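Reviewing the structure listed below.
A protein chain is absent from this complex, but the other protein chains hold their places.
Order as written gives the chain letters A, B and C; numbering starts at 1 within each chain.
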C-alpha cells in the first residue's frame, strides 16, 4: 500500500510524518512535491504540518492553490483516505475540501503544548480503531488553530457526524472545542494536533498507544496487517 | 562609519597606495570588531579548542563534534544585541536566521535552537517589557516557521540592561560525517550567491554592532524572511546530498565583503566577482552598498560549472534565486568589478587580517569592596520571601516563553524544556543534551568565578539528564573594551573559562565575542553565556513522577556565598557579597557520582540547584510534580549558616536527587565510595512545600496555589500588568 | 492603460469576534487610561499596484482576484476595495 506525503514550500513536518509512516508503521510512503500531480495508484494521501508559504496572508491559503490540490480533490471524490495535520488541515479547509476555517488562537500566540483529544467519530479511515470518547494525549503546535464555523455549519457537522476530535478542555477558543473534522463522506480528515509527534514512546512522555491508533486505523482500512 | 585614522594609514602602507572607496568599505566592514575580533582574538587562543571528538576544517563557522557511528553534531552561538535593542522582533528573528546558516554552512541540518534573553527591569520598565515581548515573538516566528525546535534557553532581567537587550541564540546541527562540506576550490570553480535579493536593509550592521547605541545607524534594520530561509535550507541540503558544493559560507555581518574575503582567505585562493551580477531588490544600489549590505537569508557557494547546472535545477524547484557572481582565481586577491570596471583589487590577506590589538586592562576599583557583606534587617516571614522569589520574573516559570516555541517539531525532543537541560535523540541511538547558562549578577561581583559558575551550571544541567559534557560554546558579552576596567573583566572571565575547560577536558567548539554593549546608563554587567553539549550513550534520565515517601537527597555543600544571589538582589536590593566559587575537585566528584547514579537507575529524578538556591529548587520539584515536601535545613551539608543563607545560597555543584526509600542504601554506598558530600534532607508527601530548621517551622506554602502563580506570573506581567 | 493603487481592506464580518482589536483595546489602551476610546477593530490591508484601462476595471479586476484566489475567507471576513490614481 502506497501513501503519498505531499510537500509544499515551507512544509516542515513532512519528514517527521514520513519517518512515522515508514519506520514505525512500515508503510510504503513517498514524497510528492506540490507542483506535480499525484499518481493514480496511491492508496492514501497525507498533507503534513508546517508553514507552507510562510503562512502568509492566512495559513494554508496559498498552498490551497497549488496544482497538487486538484489531484487531492479528485482522490477525495474517489473516496481515498486523506489526512491533513495542522498546516495540512488548514490547507484542506482553505481549499474547500473540509468545512470551516482556522483562525488565530484566542491567546493570539503560537501555542506548543500537550493536550487531550476526545474521539467523537470512530468511523473514519483514521479513527476506526478507537473506542468512542477515547482520550488521546497529543501535542499541538500552531498559531492559527482555532476552528470556527457558523452555527448552521456546526449543526450540520454534528448531524452528519463530521466532528472527529474535540479537545477535552478549552484550549484555543475553537467552536465547540473542535480539534478535527471530516468531510461528509468521512474519507477526508483534518486535525490540528500532531499524531506523528506522539506515536513513539521515546518522545511521548504520557502514552503513545492512543496516537498510534490513528495510523493503525489506516492500516486496518487498507487491509494491511502491521 | 569608517576606519580609524591609524587603521587607514596602516591600510595604505600595506597596499602601497590610497584605497578605492569600495576597498575602504570592504576593509572597514572586515576590520570592524564584530568581524575581525581585533580586541579579543589574541586572547581567545588560550581556550582549548581540540579534543578527541572535535573535527576541524578550514572555514567552518560552527564547531563539529564526532558523536560516533559516522555522525556529527555541529553547534554555534551568536547574539543579535544591538539590532534587537532597537527592533526586537526583527533583531531576534534575524539572529536565529544567522546562527542557523552557520550550522547549514558545514553541510549539517539544523535540529535545535536555544535562546538566551536579557532585558531591563520588566516590573518597572515599559520599554523592557516591549523589548522582551517582541524578542520572544521574533524567535517564535522565525524558528517555528523553519520547523527547527527551540528547546531551551534562559530569561533574565537586570537593571544593567535598561533600554537594551541581549539576545543570544545557539543552534545545533546533525548530519553524516561523510556529508560535511570539505571547503576546497578548484581551478575553474565559480562563486554563486544563493537566496534572498540584496537590498539596502542592514547596511553597516556589523559596524553598528561594534558601536555603542548612541551613535547607532538606524538604517541597520533587518527584516526577517523565514520562508526563504526554509527554502534555502532544503535547497542546500539537497545540493549537499548531490555533492554539488565545494565550499560554502553564510552571509552574516559585513555581507559580501566578509563572505567573499574570508572564503578566499581560508581556502587560500582569490575571488574575482562582479557586483552587477548580484541579484538586488532595488535597482539603484551603489556597488559599495551591494558589497556591505547585510540582507539576510543568503549563502555563498563555490562549485564548478557542471555542478552549477544541477544546482540551478534545485534552486528552480525551490523558487530561490541564484546568481553566479564570480569565479575562483589563484592570485589571493579579492577582485571586485562593477561590470568592466575594477572597483577593488586587494589582497585577501590584508582584508581578513586586521591588526590585532593588545588592549590594556586594569582591575576595576569597585571589585575591592564589592564582596564585603552588609548587615540586613532580620526578615521573619520566609514563606512570604520564598513566594516573592518564586513569582519574581527571574525565577518564575518560563512557560510563557517556551510555550510559544515549537519545541517538538523534528520529533527528536525527548526531554522537553521546562526542567534543566533538554535532550534530543540522534539517529545512531545516542542522545544529545544541551543547555545555555549565564549569570551576570555573579559575573559582576567576580568575573572569573562568575564565568566558571556559568560553565559549571550548564554542565550541571546537562549532567542532570545523564549526559557527559563533550563540548562548550562561549559567548562573551561585555561593554566597551577600550575601557581598561571592562577589558580586565573580559580577560578574567576568559581565563576562568579556560581553566575550567582545561581541567574538565571540555573543549571549546565555538563561540562569539560581543563587545561595546553599552546602554544609555553605562556598560552592561559582564555577561558570558555558556552553552554545553553532552552526550548520552545509552538511556537518558527520564524523570519519573515523584510520589509520597520518596526521599530528597542533596549532593554538594551549601556555603556562605550569596553575592549576586536573587535573595540579596531581589529581596534585599543589595548588589554585593561573596560570589559562589566552584571547587573543581568537588565539582568533578559530584558530576561523576550523579552520572553513576543515573546509570545505575537509582534515582527517579535529578534537579540542579542554582538560581534562588535550595528553597527554589525544592519548590520547583514540588510544583512540577504536584507533590509536597518537608525539608530539614539543619541536615543540609556545608558550612553552618543562618536559616536564610541555607535557603537561598547559590553555591555551585549541588544536585537534588529524588530517591525511592528502598534504593537509599545502594545510593548511599555509591556516594560514600566516591567520597561525595551528601545528606538525606527531606521527604515527599502531603500538599505543602515546607522547611524547618531544628524542628522549628520556617516555610509552609501550598503546592497547588504556589504552582498556579509560579506558572502564570510572567505572562501576567508581560501581557496584563 | 494607466496605473492604479487599489486598496483592499480585509476585516472580520460583523458578528465575528476580533480578539486582536479587543486585546489591544483592553490590555494596552484602556490600561493606559485612554478611556475616550470605545472600540478598536483590526484589519489587514493589501495595496495592489495594477495596470488597467480605468478605475472601474481596476476595481473589478481586483474584486475578481480577491474572490478567485481567496484573498479573504468569505466565511469570516469581508473586503472593501478602494481605487486611487497612482
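Here is the rule we use: a contact is a pair of C-beta atoms (placed from the backbone, for glycine too) under 8 Å apart; a residue touches a chain by one contact, two chains touch by 3 or more.
Model, not experiment: these values are computed from the prediction.
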item: Residue, one of A:54, A:125, A:180 or A:193, that touches the chain absent here; value: A:54
item: From B:90, B:152 or B:450, residue that would touch the chain that is not displayed; value: B:90
item: Per the touch definition above, residue among B:102, B:115, B:225 or B:456 touching the missing chain; value: B:225
item: Residues of chain B in contact with the chain not shown; value: 86-87, 89-90, 126, 130, 134, 199-201, 218, 221, 223-225, 227-228, 281-282, 319
item: Chain not shown, touching residues in chain A; value: 9, 53-54, 56-57, 61-62, 65
item: Missing-partner contacts on chain C, residue numbers; value: 3, 9, 11, 21, 24, 28-29, 32, 34, 36-52, 61, 65, 68-69, 71
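One rule holds for everything that comes next: only the chains that are shown with their structure count from here on.
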item: Centroid-based (C-alpha) most distant chain relative to chain A; value: B
item: Centroid distance [mean C-alpha coordinates] between chain B and chain A, Å; value: 36
item: Distance between the centres, which are taken as Cα means, of chain C and chain B, whole angstrom; value: 41
item: Euclidean distance of C-alpha centroids - chain A vs chain C, Å; value: 31
item: Multi-partner residues of chain C (each touching 2 or more other chains); value: none
